[in-house]
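Here's a slice of the assembly, chains where they normally sit.
Which chain is which? They are A, B and C, in the order written, and residues in each are numbered from 1.
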């Protein structure tokens, strides 16, 4: 991850758009990164669909999920997801919350996603389930209170993915590129697992395989290849974010 | 919703194209809005695939579904769906009838769609079923007579969605943007529910959750975010409608 | 259908590309139309993927499926499908043979497609099955001999669609636009029917409904609306055929 803040902000905008273009995010969902110089802050866009995020949309937040500068524009309602996880997990440098179509059927049926392919091993051996109703009863299912965020962070524990009943998933990573890969591989793995049910019983990797294959998306050859590929696809769709130094486009 | 008629007509054309681009409408289906100044009229395009609707295609109808000015161009055969619902439901400001691919399997199997995700709660606790055959025997399944329209409106009752056996769905809203969100969330919810059957049993939201989450798509931060997102996708596909003041393009 | 040959050839090229763009045809499949002035001839492209067919590719054939002018370019191997059906069915003015992805699972499982939606009624009450193996034993499954073509035409009988085991489907129409609609509605109906199996048991239309709804795609308002819509989608994809009078593009 870049140490330079401008570069990191540009990479975060790009990560937003890659995840939207690859189907992990849609109108909703958000991606954040911990501040490279101050572990007590994180960077996240103002409330905006990820496909549209530009570097100038990115704001700084404390771990209480308050913006450092009082902003006039609307903010994501569920930003406590990010703040609470950064508080609980010092190893986490990036967080993505999403409602990917590949993952939702598992959230609806209450079935865990397990690694069934070598790339899917990136999600780890277990994806714990969190049902907001268990602790908070009837809500609108948005994670907006600090208590809700802390509860979700506890359910995540030391894992890399937590599934949210009737809602979606939250994924964490040791860096932005790792997070992007894991989020996309989670969706692919979920799709394979779901379709394998048509043919018989999906068979998860052996425990030792999960450990060994879990790091494939961190291999330098792999991380650069996927990043180049997803960026190229975004470019071909003319959907790259504007460069970091450019002025905000006027909205019509 | 805009009070200004020109702006509302432009928004209706945009709603047509958003719903087509997001897969709720295809060659068929139609979207209407109640007249902002006269609750006894509604606005609807002439017969045309929604993806092609321009502001100049939009006509005014009485609640008997007669055009105010006798038109030479063909009109939608099923416009009584709109008129009859506006008669029965003074709270309804916008109506969409569609044959979305995500919804049809439910109409074919005769199974209700139930809210299984927080955004899906926008459809309400129950989606009643209407089978034209029950009351009218063998027909071509198009809803073209006043009696058929009134029967459908009765089946809808105070709900937000009515499923039509072997045919499609009709969705209502308190405004155009609410309608557009609900129609798209209905499709997504249907897809999640259908796919969850591969994994086990889809589990609906708790009743209290449905009530609370039902309003998410009315939150100002959400309604603007989704509208911006869907409009951007339309623009990226170069499929925005021409501006309201522009002349009708000659058809070749 | 245009009586003018130039216009009909242009319409046939357009029909090829619409069917390819809407997913009924891919690298394979072909569409023909009976000659408007001579019922003993039909028009069909030289061997070429339908998405690429231009008016200059269209040749005339006798009902024995011999080209009127000896052509140097390769011809479709399976053109007897067209000739044999035109011989057997004087009411048929257009024929499409395809391997659509929505239809193949039925050809693989040996299950009939039945009309489950009002638009799907265009396929008629029954889609007979033809297994080339029954009469001809082991073949490469291509329908290339006159005997094979006649056998397929017998299986089609007076129906509108015949399913071909392990192979695809052949669809007929009283005109090109009717054929195009029926081919596309067949694919949509197949998809709805297949997905309904995830939810329960697909329920076909009542017999009387099939008869009445079967003609919807012949209603003037419908046939023009769908043709305009599918053409617009082709145009938006910059995939319209060159005009009939233009010279063949040199291939690089």
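Everything that follows uses one rule, which is that a contact is a pair of C-beta atoms (placed from the backbone, for glycine too) under 8 Å apart; a residue touches a chain by one contact, two chains touch by 3 or more.
Please read all numbers here as calculations on a predicted model, not as lab measurements.
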Total copies in the full complex, given that 3 are placed here
4
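In this text, only the chains that are shown with their structure count from here on.
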Where the contacts of subunit B and subunit C overlap, which chains show up?
none
Just how much do you need to spin subunit A so its Cα atoms sit on those of subunit B, in degrees to the nearest 5?
90
CA centroid of subunit A to CA centroid of subunit B, Å:
32
Centroid distance [mean C-alpha coordinates] between subunit C and subunit A, Å:
45
Residues of subunit B whose C-beta touches two or more other chains:
195, 197-198
Using the touch definition up top, name the residues of subunit C that touch subunit B in the complex.
116-119, 121, 188, 191-193, 195-203, 205-209, 211-213, 215-216, 219-221, 224-226, 228-230, 232-233, 236
Subunit B residues touching subunit C in their complex are 26-28, 47-49, 51-52, 74, 77, 99, 101, 104-111, 133, 137-142, 165-167, 194-195, 197-198, 237-239
